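The other protein chains are all here in position, but one chain of the complex has been omitted.
Right after this comes subunit A.
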Amino acid sequence: MALFRYHRPGDLSEAHARAVTPGAMYIAGGTDLLQLVQERVTQPAEVIDVNRLAPPEIETSEGGVRIGAGAKLNAMAAHPLVRERYPVVAEALMGSASPQVRNMATAGGNLLQRTRCLYFRDVATPCNKRQPGSGCSAWDGQNRQNAIFGGSPTCIAVQPSDFAVALLACDAEIVLASPGGERRVPMADFHRLPIEAPEIETVMEPGELITAIELPDRAAQRRSRYLKVRDRASFEWAVTSCALSIRMEGGAVSEARVAVGGVGTKPWRLPNVEPAIVGQALTEQVITSAAERAAEGAEPRQHNAFKVPLLVGTVRKALREFAQMEAVQP
């Protein structure tokens, strides 16, 4: 492994002061960062271990649930507050990575994991995310796994977090801390589109740290589930995925969030599918016609056009399974 220095700061202000120096990076679980170092995609001069600054606690807060940024994926997936109130989050987490990685990776780090785009992780090729201004090799290259939403000729890399897609369906907020204080950013606004600066992936300021993720009570009043489609049964990123968070009243949908993964340069909500089910009973006809709208606005490239029908099928299947679940336990 390329050499770097290691520091374990005593508090947030020390961490921040170190993090804004050139070549410094935070490390939490390390499961993505150390891969990137091994493959020479990222070469930190110093890593700042924030594990002792990022609390792992999961607790109720203002009616909702607050997840400390240091919570491990397995711990979140197993926690009763997450499993019972936000099953979509637990399911997305259990479908992520491997058991070993889920014991290491943290809530905060998961949101900051870098793309699996082949070219981002291959230092022999141009990539605007890895080397700004060098060009996008995926645009006309092997783009089977790349995005059909939110891309541009500068970058069509998918943001790969399943957890983030589930959080989007739950209207989660990300709590960011710096010596100046705390701020909250809705999940929907946390990741940036790659249009102008693909290398800048979130709205975080230099040195800022994720300290918690907050899930609102309102989302706990909805029923939710996660469906993930991938190239093998386990330990694989999503080709497509669908997070549903739906409230039913009197047999009809009264509120809906439909978010999808594997297809966007950031976690993506489907603005045309949600209104197509609100106010409706989830009949086969409603489900089919709503799902047909899932890929509206998609901009596929040569090798990922299959994601258009696959996404329609993924959303349709997720809605069908949700409707069946409702029929069993109304």
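Throughout what follows, a contact is a pair of C-beta atoms (placed from the backbone, for glycine too) under 8 Å apart; a residue touches a chain by one contact, two chains touch by 3 or more; residues count from 1.
Please note the rule applied: contacts and distances are computed from a predicted model.
Undergrad: When you check the chain that is not on display against UniProt, which of "(2Fe-2S)-binding protein", "Spermidine/putrescine transport system permease protein PotC", "NADH-quinone oxidoreductase subunit F" or "Sulfur carrier protein ThiS" does it turn out to be?
TA: The record for the missing subunit names the protein "(2Fe-2S)-binding protein".
Undergrad: Given that one chain is not shown, which residue among A:3, A:124 or A:328 touches it?
TA: Only one of A:3, A:124 or A:328 touches the chain omitted from view, namely A:3.
Undergrad: Out of A:42, A:103, A:152 or A:280, point to the residue that touches the absent chain in the complete complex.
TA: That would be A:103, which touches the missing chain.
Undergrad: Residues of subunit A in contact with the chain that isn't shown?
TA: Subunit A touches the chain not shown through residues 1-8, 27, 30-31, 34-35, 37-39, 46-47, 49, 51, 74, 97-101, 103-104, 233-235.
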